[in-house]
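Here it is, the structure, as structure tokens.
A single protein chain has been omitted; all remaining protein chains appear in their positions.
What follows is chain A.
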Amino acid sequence: MTTLSIDHVSRWFGNVVAVNDITMTIGPGVTGLLGPNGAGKSTLINMMAGFLAPSTGTVTLDGQQVWRNEAIYKHIGIVPEREAMYDFLTGREFVLANAELHGLGAKAAQKALATVEMEYAQDRKIATYSKGMRQRVKMASALVHEPSLLLLDEPFNGMDPRQRMQLMDLLRRMGDEGRTVLFSSHILEEVEQLARHIEVVVAGRHAASGDFRKIRRLMTDRPHRYLVRSSDDRALAAALIADPSTSGIEVDRAEGALLIQAVDFGRFTALLPRVARDHGIRLLTVSPSDESLESVFSYLVAA
């Protein structure tokens, strides 16, 4: 059982506050650290990994300080976001070097390479690897000593769907084994597919924490705005406004479209196509007009 505790941690760079008084506890299983780009996720992960001193507050792993404590790395595996590796080495040499630095040998390195299914390319120079292959070798280097805490900074960036699924399976497995796995992402779907527990960080602050379903509901229950074009906007508007899932409709003459505010996301998305079909109206455009992650997050912060 490994628990990572972040206690009233802030970090500023000059006048810029990157992380603002965050307190959270990360326990066994897979936790997703979700937030838009620039929210402070990397800064937070760097502090969890002992690469950055908190300006105030403490980061501890089972009660032990992480900052300036090299011995702690026996228990931590880190997959950094940055691409830079020892490109002049082969994958096998790189993972072996990582194993040796942990006092382990070729057997551990080979096992880690097998876990990420990179044995087939292990004797090629890292410089020749694709982004997904690099990511997997990085992963092998982090797993080589079977750490109880695994920290991954945007691990799915640049991976194709198959590789993404493989890595998700692997992380899920590690979570099921009772390891503490924390990964950051700015993509809601990624986090949702993998993590049961989510920590949301927005603009350096801890915006939400808990079960992903609860947070997803918070996110989907907010008013949604849609831009809709159809063969008969007025008839469609009249039919939709009668339903309680719609709280307001505006006819945008300039755009030649309807701006619809829906309060019940699930019900509205089922209602719209049915109403259109029943009234013989053709839908030409249906697009969410405020679905950017930032707007979702800003809603969360306000909630």
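Here, a residue touches a chain if its C-beta (ideal position, glycine included) is under 8 Å from a C-beta of that chain, and two chains touch if they have at least 3 such contacts; residues count from 1.
Here, contacts and distances are computed from a predicted model.
**Student:** Can you match the unshown chain of the complex to its UniProt protein name from these: "ABC transporter permease", "Glucose-6-phosphate dehydrogenase assembly protein OpcA", "Sortilin (Neurotensin receptor 3)" or "Response regulator"?
**Tutor:** Of the names offered in "ABC transporter permease", "Glucose-6-phosphate dehydrogenase assembly protein OpcA", "Sortilin (Neurotensin receptor 3)" or "Response regulator", the one UniProt assigns to the missing chain is "ABC transporter permease".
**Student:** Would you indicate which residue among A:Lys74, A:Lys131 or A:Lys214 is in contact with the undisplayed chain?
**Tutor:** Answering carefully, the residue with contact to the hidden chain is A:Lys74.
**Student:** Which candidate, A:Ala53, A:Met165 or A:Val251, sits in contact with the chain we can't see?
**Tutor:** In the full complex, the listed residue that touches the missing chain is A:Ala53.
**Student:** Which residues does chain A use to touch the chain missing from this display?
**Tutor:** On the side of chain A, residues 13, 18, 37-43, 46, 49-53, 68, 70-74, 76-78, 80-82, 84-86, 88-89, 97-98, 100-103, 141 touch the unshown chain.
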